[in-house]
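Heads up, the thing below is written out as structure tokens.
Rather than the whole complex, this shows some of its chains in their spots.
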Amino acid sequence: MAHIPDGVLSFPVLVGGGALAAGAVALGLKKIGDEDIPRTAILSAGFFALSLFALPVGPSSVHLLLGGLMGIVLGTAIFPAVCVALLLQAVMFGFGGLTTLGVNILNIALPGAIIGSLVAPLIYRATPARAALIAGVASALCVGLTGLMVAAALALSSADYMLSARVMIATYIPLMLIEGFVGGFCISFVKRVKPELLAGAA
Amino acid sequence: MSLLRATDTHEHFLARLDPRSRIISSLLAVLAAVAMTSLTGQIAMVVAALALAAIADVDWRAMLHRLAHVEGFMIVLLILLPLTMPGRALIALGPFALSDAGLMRAISIVLKVNAAVITTMALLATLEPVRLGRGLASLGLPARLMHLLLFLVRYQSLFREEGARLMEAMRARGFRPHANLRTFRAYGNFTGMLLVRSMERAERVEESMRCRGFSGKFPLRATRALSALDIAFTLLLALILTGIILLDRLA
Amino acid sequence: MTHLIETHDLVIERDGTRILDGVSMHLDKAEKLAIIGSNGAGKTTFLRALIGLQKATAGRIHAFGHDRRAEKDFHDVRLRAAYLFQDADDQLFCPSVVEDVAFGPLNQGLSEDEAMDKARATLARLGLSALAPRVTRKLSGGEKRLVCLAAILAMEPDVLLLDEPTNSLDSQHVEKLVEILKNLDIALIMVSHDRPVLDRIATRALLMKDGRLEHAVLHRHPHMHEHVHIHADHDHA
């Protein structure tokens, strides 16, 4: 639901999003050294694979956005990671688009980068239970912010989208809840099994 | 699932095109599709996209399957636009009314989105991801980003399979998803396990490579010059697109 | 039809290749069925099909009194027929050993506490109590295998489907496993290349060959041969 396809947004929004995203990706690339590429890449592949799983919840199923978790684990490397993932997704599966790539990167990665960088040091030092709580709230917040940004991209593109955008925000609320819980339990798992995984961004 | 069917396995002429030519062509086509303003132009773009898909000899069933998924995002817009945009009411449903302007807007979005998706699939989904990465790199994509892309391509399917087996292991022990905390905890474990495994897989693969004497980077193949076919294809496409844009602006 | 599980002309194709080409078999109460066959014969594929993890292309699976076709038909099959994966790594997904063992019982409707108790009891029965709090990712190969075994035994299933259960187990643990399996009063299907172990457990054997299951005969005869023993030096010193 966060992958805006080609043909919906206006040119100014596309160009603005593209420029900002390019800067963010360049920043993220600068932060990772050549020797970190395999680690970042294979972890990104893990996140990418995860985002493709349709997790059944009751009668329907959800795809996780994973912005919060990626931000916590990858820090600012989230921008290049999300960039290649969205590119691949647009090309291979037709989710999202080419012209909207920049906007989509920002929508998913920016909340993750900001919130993830803020909470990663806390999580690194916390007990598994506390870490789970922090990560859960962070994950849910990231989904909410992504929803707001998707709505904003629509509203900025055309006044006609205004009302639709508002309704769309409401559809993110269940996803916030689910992703909050799953993200929290996930970090509690990682804290117990392989805390080194959280050392990178902290 | 794979659209790779024809183009990269047989000696199709698209397969002989340089990835750069395919990438630039599809970017041009998608930009044109997005720029359409009139119904005539939008329909013309869909027709052009379908023609490209026919030339690329895509697997139509796989294509339909994917289009059905893509429409997911738009459903909300498609339902909401006619209901929320001001205009002449076509049909009244209690307190709601379907406006003509909203309906037109919805139709134009469907046409634009589909034209873009079909072109991308025809030209890029049929391109082997490794060649896509190399093509992008020779178009100026930073080398690090290309390495990220290549690793992602190689490992995402592996982790999807591992994830699928973990899901099977959960099902095999009687797990059934509900909307409750236990389900979320199981998913949290699943997510965490897949992440930990990707990390450990990264370590093991590195070890296995070192054990077999690997010490440097992946060799990068030199880029060859664009052929006449590459240039002709892209120019011809650009010409057709210009025609459609003119048609759109005149309509 | 009083068989616990039976298949009729089961056909399975993967990636367009026919792996199973008409498998018919049945498993009766308290039977211990061995399935042998060379690498790549389709044994794992067959076991997975029995609990619906692998979709059948054609043919019939009848289990516990009902035909099983769709995914939902297999839900209760999986609670009654527990499957040991060939690769232990694929089977473990909880952070700690005891949580992993408790996962099945929890899905069977036990409370957290009951499930934990059952998990601990099962681990104790296998002599694995010391592993209970350990992180599953940090176990040795054999330890992982043993934990997987505990995880399915804790579900107290009616049928065990074991895919090479003795792989990477040391001889003591093999011994313990054989004892447990022999004394369990439930039916099992065991895929293995470990002939001596099969000999001791199985009551009947089938051979997977050319995509089909053929009858195989177990016949015992006394045998004379040279045997090498390896002991720690000090045992004899």
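Order of writing sets the labels: A, B and C. Residues in every chain begin at 1.
Here, a residue touches a chain if its C-beta (ideal position, glycine included) is under 8 Å from a C-beta of that chain, and two chains touch if they have at least 3 such contacts.
Bear in mind the structure is a predicted one, so any value in this text is a computation, not a measurement.
Asker: How would the full complex read if you wrote each label with its copy number?
Answerer: Summing over the structure file, the composition is A x1, B x1, C x2.
Note that only the chains that are shown with their structure count from here on.
Asker: Write down the chain pair with more C-beta contact pairs when A-B is set against A-C.
Answerer: A-B
Asker: Approximately how many whole Å separate the CA-defined centres of chain A and chain C?
Answerer: 40
Asker: Between chain A and chain B, what's the gap in Å when you average each chain's C-alpha atoms?
Answerer: Each chain's C-alpha centroid was found; their separation is 18 Å.
Asker: What parts of chain C, by residue number, touch at least two of the other chains?
Answerer: Correct list: 95, 137.
Asker: Note the residues in chain A that touch 2 or more other chains, in rising order.
Answerer: Residues 188-189, 193-194 of chain A touch two or more partner chains.
Asker: Could you pull out which chain A residues touch chain B in their complex?
Answerer: The contact residues of chain A facing chain B are 1, 3-8, 11, 14, 25-26, 29, 32, 34, 37-50, 52-53, 55-58, 64, 69, 73, 80-81, 83-85, 87-88, 90-95, 97-99, 160-164, 167-168, 171, 178, 181-190, 193-194, 196-197.
Asker: Show me the residue ranges of chain B that touch chain C in the complex, using the header's touch definition.
Answerer: So the residues of chain B touching chain C come out as 162, 165-166, 168-176, 182, 186, 189-190, 192-193, 196-197, 200.
Asker: In the complex, go through chain A and note every residue touching chain C.
Answerer: It is residues 188-189, 192-194 of chain A that touch chain C.
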